[in-house]
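Take a look at this one; I'll ask things after.
With one protein chain removed, the remaining protein chains of the complex are shown where they sit.
The letters A, B and C name the chains in turn, as written, and every chain counts its residues from 1.
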Amino acid sequence: MIAGMKRETLIWTIVMVLGAAGLLGRAFFSEQGMGREYVRAVPVANGQWTQYDGATYTDYLRAEQAQPGQTVVQLSLPRTVGLWLAAFFTLAVFSFLWGDNPFYRIAEHVFVGVSAAYWMVVAFWDVIVPNLIGKIWPGVVQAWALPGLAGPEAERNLVYVVPLVLGLMLLWRLMPAGGWIARWPLAVVVGTTAGLRLIGFLQGDFLAQIRNTILPLVVFTGGAFDFWGSVSNTIIVVGVLCCLTYFFFSFEHKGIVGGVAHVGIWMLMITFGAAFGYTVMGRIALLGARLEFLLDNWLWLIDPTGRRVVATMLFGLIG
Amino acid sequence: MSALPAAAQTADASTAWFDWSRIYFLFVLVVLCGAVLAFIVLARRGMPMKVRQIAGLASVEDAVGRATEMGRPCLFVPGILDMNDIQTIAAVTILERVGKTVAEYDARIEVPTSKALVMLAAREALQSAYASAGRPENFSADDVYYVTEEQFAYVGHLQGVMARERPAACFYFGGFFAESLILAETGNGIGAIQIAGTAQPQQLPFFVAACDYTLIGEEFFAASAYLSGEPDQLGTLKGQDVGKLIVAAGIVIGAVAATLAELTGSDALRGFVTFLTERVMS
Amino acid sequence: MKRTVPLLIASATGFILIVAYFVPPIQAWSEQVSVWFNILAAVAFILGGANLLGNHLKHISDRARGWGYSVVLIVSFLATLVAGLGKIGVNPSADFPDFAWSGTYRQIGSPFWFFYEYAFTPLTATIFAILAFFIASAAFRAFRAKNIEAGLLLGTAFIVLLGRTFAGVALTSWIDPAVWSGFQYFTGLRIENLTVYIMAVFNTVGNRAIMIGIALGIVSTSLKILLGLDRSYLGKD
Partner (left out) sequence: MGAFLVQEWWIVLMFLASLAPLLHRLATGGLVASLRTLDRRWIFLLMFWAVAFPIYYVGVTGKTLPEVPGLLAQSTFDEIERLAPGDPVLLAFDYEPSSAGELTPMATAFVRHAAEKRLRMYFVALWPLGAQMIDDVIERVLTPDFPQLQYGRDFVNLGYKSGQEAVIKVIVTNLRELYTTDVRGTAVQNIPMMEGIASVQQMKLIIDVSAGTPGTKEWVQYAVTPYPSLRIVAGVTGVSAPLYYPYIPRQLHGLLGAIKGAAEYEQLVLTRYGGENPNPKYTEGLRRMGPQLVAHLLIIGLIVVANILYFTDPSRARR
């Protein structure tokens, strides 16, 4: 059995490697090749700098057709490397479905590193600079990173010294001693959360949901008895009461309480089933998007959005 | 009673010292909090607090025990939200209780976090758990570590950790989003016992389908009280039950009044229903 | 000092915010506090980053198993960090060409953008996408009608799934008053209508009950925090 498994795996692996090689070869040696990125040079600020916008192979061929040897639309080496990296990362993550392997581990570690730094950078430029430094020392950020700061936004607001001090207390954690001082800002965070969420959930969810459940069990539409409307309302009111019974902590689920709680569980299960079914859609769409990336952007095997339309036309003429 | 006068009232209130449009809300708040407080007091006076079994919580100890036997670690994931969400705070409290069991069994627990503040809080909780189990020397701060803010990078790391270290017990408590099924299916693939609890309604189906035990919504918030077994903690659960009774009474009274109003066409009843929904519960 | 003071701080801030909800002149405090939280969370990134770096440097210096991956992690972390914080390769904003730092750190084509576009984005999307595979394996394993609960879970999911494809719609399109006039009472059984009914009634029931329960749980948890009954986050002295 185990030997059989191994042979099976081996054959499968060989078939897949051959298939992948064939695919790559087919894409690579086709007339248009595969996996290249183009850019269009756009001058900004009266030509002081050049900005490179993404362009398609179609754009490149059109530009070449109009003026051979032009320099506006060009192959971008860094972006082509990036595209291949992106394809590698995509395949590396998919490889986890087979089992843990070095490719997945490389992708995982790169992702943790890049994303941790990414969010630090975002926090610095989008929060610390405008909302902390900019509030306490507006002149500094005005002269440095945010010259457009003006109006009431540019006035000093000393209230922000409070989060600054709390932040410094938090960072005291990095010191060899007295790290307990970091508990103070933590206490502020937890205390405010408790206060805000207590109010927020009572008002937003709790009362609103009860209010929406106060429904007449009998519905008349335009003077006539509305049978399905009445059934729906009755199910909603009775159903919510049954589910609430399920959540009671004081009684064991036995006897009448148990029966009612069971109806409650059934309601919950129907809810979960519906949510599950609905979610399937979205997840498949995401997988579709990734496979489209591999087949379209990288392998150039399909072209649903017309990035290489002119290409085939041109080659059609040549061929 | 229409929207306009209510809005005008709020505008008037902005200069006053009390927002009278919120008086009914204050009433609801006081009643609900009062119920919880009353049962805490009763518990301290020695009233017995019996609560029903919750299967998922009864099995926490089994799961940790199994991990110890197999010589594999436990994994505790406190969700991807920060300390400004009650779910995360509840998760940290649960971590202290689970951590105590882990310390008593001499097992190892790993807590990767996605937020630095959660890491700080989780370290405090776990350290205190080891101390109250009488094994402060076994606590290692390195077992609670920060990974990255990014949801899917965090998940990718957790997947890797699961595949490499093969924890025997996985606990998912806190705020979860799309990662719920990724975690639960990866955990299933390595044969771990999985216990989950969250208050994200849309993720419950995945935990229910793929984990061994799932604490649904309110059960999740009750977990820390259950695991502690302290009378005043259990008292808060009784207080919540009183809250549910009030909700049920409100719905029944409201629905009956609305039905009668529909059948009889009585303006007084209609007015009462409107008062209930638009004033008391607005 | 180490534990009592923070407990008092937590209680005081929480109660003040509850009171503020009812007192118009200080109602805006709650929004102010949210802004503060964002700042604190941003400062905490430094702690997180330091922890991440420290852990992986230790892996490397210990030559722990798989330390090479830690090198990969640290290199990608530092490269992204330097590129982003230093705004490397970023042109000044076109409106303020004299201010070297006025450009946006997200500028397309800059190194930081490169990391975002070619590492961050594909990795996020792909890890998200493997959910499709896990949904299939979970459906095969867990959706078995072992009891009434599991049967309902699976039955509903089945109907919703079918109703969202063109196949399911075709399956029940024969329930049409044009085919037999008696069908006019049964159009509710057509799969697309059944889906809407399930979503609007049963799904509403479940979600509502869960949300009410959660709100009660949050009230009691918040209260426990404010009273100092739940204080795990503060540790022991």
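In the analysis below, contacts are C-beta pairs under 8 Å (C-beta built on N, C-alpha and C of every residue); 3 or more make two chains touch, one makes a residue touch a chain.
If you're wondering where the values come from, they're calculated on a predicted model, not measured in any experiment.
Only one residue in the set C:13, C:91 or C:124 touches the chain that does not appear here, and it is C:124.
Residue A:304 is the one among A:47, A:69, A:176 or A:304 that touches the chain missing from this view.
Within the complete assembly, residues 31, 34-35, 38, 93, 95, 106, 121, 124-125, 128-129, 132-133, 135-137, 139-141, 143-146, 154, 157-158, 161-162, 164-167, 169, 192, 196, 199-200, 203-204, 207-208 of chain C touch the chain that is not shown. Listed by residue number, the positions of chain B touching the unshown chain are 3, 151-152, 177-178, 189, 201-202. Contact residues of chain A toward the unshown chain are 8, 11-12, 15-16, 19, 22-23, 26, 97-98, 122, 126-127, 131, 148, 150-151, 153, 204, 212, 271, 274-275, 278-292, 295-296, 301-306.
Note that in this section only the chains that are shown with their structure count from here on.
Measuring from the averaged C-alpha position of chain A to that of chain C gives a distance of 9 Å.
With centres set at the average Cα position, the gap from chain A to chain B is 25 Å.
Rounded to whole angstrom units, the spacing between the C-alpha centres of chain B and chain C is 16. Within chain B, the positions touching two or more other chains are listed as 29, 32, 83-84, 86, 89, 117, 120-121, 124, 147-150, 152-153, 156, 164, 201, 204-206, 208-209, 216-218, 222, 237, 240, 244, 247.
In chain C, the residues that touch at least two other chains are 18, 21, 34, 37, 40-41, 44-48, 52, 66, 120, 123-124, 127-128, 130-131, 135, 153, 206-207, 210-214, 216, 218-219, 221-223, 225, 233-235. Those residues of chain B lying in contact with chain C across their complex are 13-19, 22, 26, 29, 32-33, 36-37, 40, 82-84, 86, 89-90, 92-93, 95-96, 115-117, 119-121, 123-125, 127-128, 131-132, 142, 145-153, 155-156, 164, 178, 181-182, 184-186, 188, 199, 201, 204-206, 208-210, 216-218, 220-222, 224, 232-233, 236-237, 239-240, 243-244, 247.
Interface residues of chain A, counted against chain C in their complex, comprise 39, 44-45, 48-49, 51-54, 78-79, 82-83, 85-87, 89-90, 93-94, 96-97, 105-125, 127-128, 131-132, 143-148, 159-160, 162-164, 166-167, 170-171, 173-174, 180, 183-199, 201-202, 205-206, 209-210, 212-213, 228, 232, 235-236, 239-240, 243-244, 246-247, 264-281, 283-284, 286-287, 289-290, 293. By the touch criterion given at the top, residues 93, 96, 99-100, 104-105, 107-108, 111-112, 114-116, 118-120, 170, 173, 182-183, 186, 189-190, 192-194, 197-199, 202-203, 207-208, 210-211, 213-220, 237, 240-241, 244, 247-253, 268-269, 271-273, 275-276, 279 of chain A touch chain B in their complex.
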